[in-house]
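Every protein chain of the complex appears in place save one, which is left out.
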Amino acid sequence: MMVAESCGRGDGTINHHKLTSLAEAIAGLVQDGAKIVLGAALENAVPFAATHELIRQGRRDLNMIAPISDISTDMLIGAGCVAEVTGAWVGNVSGGMGHNFRRAAENGQPHPIKINDYSNFTIGMAFFAGAYGLPYIPVKTILGSDILKSNKNIRLDKDPFTGEPVALVPALKPDVAFLVVQRADKFGNSHIWGSTGLTQEASIAANKIIVLADEIVEPEVIASDPSRVLIPGFGVDAVCHVPAACHPAPLIGRWQRDNAFFHNYHKETREPGDFDRWCDEWVRDLPDHAAYRAKLGGQLEELRILGDAPSAPANYATE
Amino acid sequence: MMVAESCGRGDGTINHHKLTSLAEAIAGLVQDGAKIVLGAALENAVPFAATHELIRQGRRDLNMIAPISDISTDMLIGAGCVAEVTGAWVGNVSGGMGHNFRRAAENGQPHPIKINDYSNFTIGMAFFAGAYGLPYIPVKTILGSDILKSNKNIRLDKDPFTGEPVALVPALKPDVAFLVVQRADKFGNSHIWGSTGLTQEASIAANKIIVLADEIVEPEVIASDPSRVLIPGFGVDAVCHVPAACHPAPLIGRWQRDNAFFHNYHKETREPGDFDRWCDEWVRDLPDHAAYRAKLGGQLEELRILGDAPSAPANYATE
Amino acid sequence: MHDYSTQELMIIAAARQIADGERIFVGMRLPITAYGVARLTHAPNAVGLFESGVARYEPADGMLYTMCDGPNQLGAAWTTGLIQIMGLLSGGRVHAGFIGGAEVDKFGNINTSYIGDIDDPKVKLPGSGGAPDIAAMAERLVIIINHQKHRLVEKVDFVTSPGFLDGGDARTQAGLPGGGPAVIITDRAILQPHGPNNEFHLASIHPGHTLEEVVQNTGWDLKSMPDVGETPPPSKDEMDALHHIDKEGFWRS
Partner (left out) sequence: MHDYSTQELMIIAAARQIADGERIFVGMRLPITAYGVARLTHAPNAVGLFESGVARYEPADGMLYTMCDGPNQLGAAWTTGLIQIMGLLSGGRVHAGFIGGAEVDKFGNINTSYIGDIDDPKVKLPGSGGAPDIAAMAERLVIIINHQKHRLVEKVDFVTSPGFLDGGDARTQAGLPGGGPAVIITDRAILQPHGPNNEFHLASIHPGHTLEEVVQNTGWDLKSMPDVGETPPPSKDEMDALHHIDKEGFWRS
C-alpha cells in the first residue's frame, strides 16, 4: 500500500492491470536492506515462491518481519540474504529448529544476524499501529518477559490513567509485504479465507504489497463478495499468478501441507554444506517457480485439493 | 461476551441453544443504568426491534454507546430511557436533527442527558481497546478538536518516544451489545456481510451479546464459512429470531432502507406531545416486533429484497 | 440566468478538487455527486471511501440515502469495518475529504457540535461523526457550506473539526499531520487559505454574484486573494457527466 509520501496525484493505477512475473515484481519493488513481511498468516499461505526468488536475485541485508515464518526465514538466512530477524518464532514447525537460524545466531554463520524479539500479540499490535497510523500501542501481555530486555524498541512505562505498568509497542512499517491469496483479479483485488494471522495488519502497514495469487479470476468474482476482501486492491502494487506459491505450506481449499518436505529440509540442511546443496537443488538451479512445480511433479499433485466444501452463499442484491 | 469475572468453570452453554424471545433476553440481560451498544454498523443493521423493546420494558438511565445511531437513540431519549449518550453523532440521517436529542440537550426535556463526545475513529479505538484488553490507545486524529475539552475521558499527552502530542483514548467496555445479523444458528454462531462499522470491536468489548437474527439456519450453514463469522458464537448470550429487526434501517441482501419512515418520524416527532403519540402508535401500543411488522404490512413487504446477487463460493475442502 | 443551478456549479467546483487516482472520503449528497462527476471526467481512477467500512471504484448504481445502503455495497471494492477504512486516513493514506458543517470560521475550523455554551447549548447539533478524523488526517479538506453570515463566522463556538485553529502554524503546533482545509465552496464563492496566517480569502466569485454581496454575507472581514476572479462555469463535459448521474434533476433547481 502506498505511503503518505507517495500520495501524489495521478498515479492512475486502478484501471491498469498489475499482473507481472514474480521476478519482475521483486526486481522492481524490493531493495537490499528492505524490511520484508513474507507471509503473516503463520503456518498457512507462506509465500515460499517469493522466498526462492529473493534468494535467486541475491537480495542482501533484509530485515525479515513475521510472527512465525516456518522455514522461509531459515532458508533466507542460509542463503545470506538476512541481516535482521524481527518476530516471535523462527524454526521448522514439522522438524524442530531451523539449522541456519541457529548457526547464524550462535556462531555468526554464514554471517551474524540481529534478532528483534516480539511475542505474537505484540508484533500484532506493532503491525496494527503501523497500519492504522497509531504511534504505539500499550499492552500488558509482554509484562514480566525478558523480551523487554532483549528488544529495546519496546518500552516499559506507566499507564497515565492508573499508574499500572504497561509496555509500549511502537508501530512497525514494513517496506514490502508479500501475501498468498486463493484468488485475485488482475487489478489486485483478492479473496482470502481461512485463518489469516496478521495478514491484514501487516499488509496495510507495508509501503508496497505484492500479491501471489493461486488463481487469477475475472473482477466480477471478487466484486461478488467485497466482505471477503482482506486488503484493498487499490493498495496493491503487483499481482503475480503463482499456483502453489505456498508449497510446502498449505493454502485452505487449494493445497495440503507437504509435511515430508519440511522433514526432509530439516534432515538435508543440518550442515552448512548440506544447506547449500539443498538450496542449489531446490532454488538456485531452478529458473522460476514453474520449474520448481515441475520438479515436484506428482508429489505436488498429491497435495492438490480436489474436494469441494463450499461456503453458503451471501446475497448482496439491493432490491 | 463473558467477562473475566464470569470465566467460572462449567458454564456449559455451548451445546445448549440460546434461542429466546427478545423480551426475555432484555428482561434477563439488561439492567437500568446499563451501558448499551445498540448497533455499531452505523446506518445499516440497526437493531430497532431492541430499541422498541427497551422502551416497552421501561429501562431507565441507560448510557447509549455508538458511533452513529440514526434515530434509535433519539427514540430512547424521547421515551425517557437515557441518562448518557456516548458517541459521535445522534440525529436522523434522512430527516436531519433528532428532536428528542435536541430537546434533552438544550432544555433538559424530558430530562437532562450527559453527552460524551467522540469522533468515529476515536470511539472505534475505545472499543478496540475494550475488546482486546488494551488500557488505552494513543491517537492523532482528534488533536486540535474541542472534543478534547468536552470529553474529559480522553487525555492529551506526549508520545514518550517522540515527544509529539497524542490523545489517549481509554478502553470502553459496554455492558450489553445488540447486533443484527443476516443469519444465525441457535447456538449464537452467525454470519454478517456488507460493511460492519464497529460491530466486531463493540460486541467483543461488551460483557453480554444479544444477537437479533433475520433468519435462523442450521449450524452447518454457519460452519460452512467460518471466515464470515464476525463475532464468536461462544461469546453470545442470547439469539432472538426477529425478521426485519433493522427496520427502518437496511440489512444487506435482506431489507431496503425505509426512507419515508425516517422522514415521517422527523415530521411526526417535532413536539414532545407529537413524539409521545408516535411512540404509542409504533412502540408502546404494540406487544412485540411481530405486531410492528404486521402493522407495517405491505410497506414492509415492499422493502424485502427478492433479488439474488450471490457471493462466489469459497472452498474449505481439506483433500 | 445560467443553464446550470447554483448547486450544480458547487458540485462541479467540488468535482474539480478530486485528482485522478486519489483516495477520497466522499460522504453523501453533494460530495458523492461531485465524486461521480470527477470519475466520469478527469479522475477515472479515484477511489471513494465511506467511513462505515466501504470503498468503491465506481459510484453506486441506485439512489443512496446513506453510505450504508445496499447500492453502495453491491459490487464495492471492499466492505469491511470502520477501523480498516478510517485507519487509512489515520495512516496518512487519504488524499482528500469532503465535509460540511453548521459553522466554519476564517481559519477553516468547523463546528457540528454545539452552538453556544457546551454545558448549556443554544443548539445541540448532531455531532462530529468522522469529520474530526478526516479534518485532522486527510492531505487536504474540502468544505461545503451555504454562504450566510451566521455560518461563515469569525470564530466557531466549538472546533469539532480542526482547520488551522488560531491560524499561522497553530495546526502544526497541535501535532496535526494532514494539510488542513484547502478550500471552502459556498453557494456564492470559493475561498482559499492565503498568506502566512492561513486565513481564508476570497478566491473566486460565482457568476451572477458580486464582491459586495459575498463580503456582506461573510462573518469576518473577508479579504480577497490577489488574483480573485469569477468561478469558471461548468464545461459541457462536466454538465453532461452531472446530468448522466442526476437523471431526475435533483440538483437542477
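Read from first to last, the chains carry the letters A, B and C; within each, the first residue is number 1.
FYI, a contact is a pair of C-beta atoms (placed from the backbone, for glycine too) under 8 Å apart; a residue touches a chain by one contact, two chains touch by 3 or more.
Note that the structure is predicted; figures quoted are calculated from it, not measured.
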| item | value |
| --- | --- |
| Visible chains that the absent chain touches, using the contact criterion stated earlier | A, B |
| Touching residue (missing chain; options A:139, A:176, A:210 or A:314) | A:139 |
| Per the touch definition above, residue among A:19, A:83, A:105 or A:317 touching the missing chain | A:105 |
| Residue, one of B:80, B:160, B:226 or B:310, that touches the chain absent here | B:226 |
| Selected from A:20, A:51, A:72 or A:196 as touching the chain missing from the view | A:196 |
| Contacts of chain A with the absent chain, listed as residue ranges | 41-44, 67-68, 87-91, 93-94, 97-98, 101-102, 105-106, 115, 117-122, 124-125, 128, 139-147, 149-150, 164-166, 193-201, 249-250, 252-253, 256-257, 259, 262, 305, 309 |
| Positions on chain B where the hidden chain makes contact | 1-4, 7, 9-15, 130-134, 189, 200, 204-205, 223, 226-227, 229, 232-235, 316-319 |
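Everything that follows uses one rule, which is that only the chains that are shown with their structure count from here on.
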| item | value |
| --- | --- |
| Closest chain to global C-alpha mean, per-chain Cα centroids | B |
| Between A-C and B-C, the pair with more C-beta contacts | B-C |
| Distance from chain B to chain A - Cα centre to Cα centre, in angstrom | 36 |
| Intercentroid distance (Cα basis), chain C paired with chain B, Å | 29 |
| Rounded Å distance, chain A centre to chain C centre (Cα mean) | 39 |
| Residues within chain C bordering two or more other chains | 54, 69-70, 73-74, 79-80, 83, 87, 89-90, 137, 177 |
| Chain B: positions in contact with at least two other chains | 125, 139-141, 164, 166, 193-194, 196, 252-253, 256, 305, 309 |
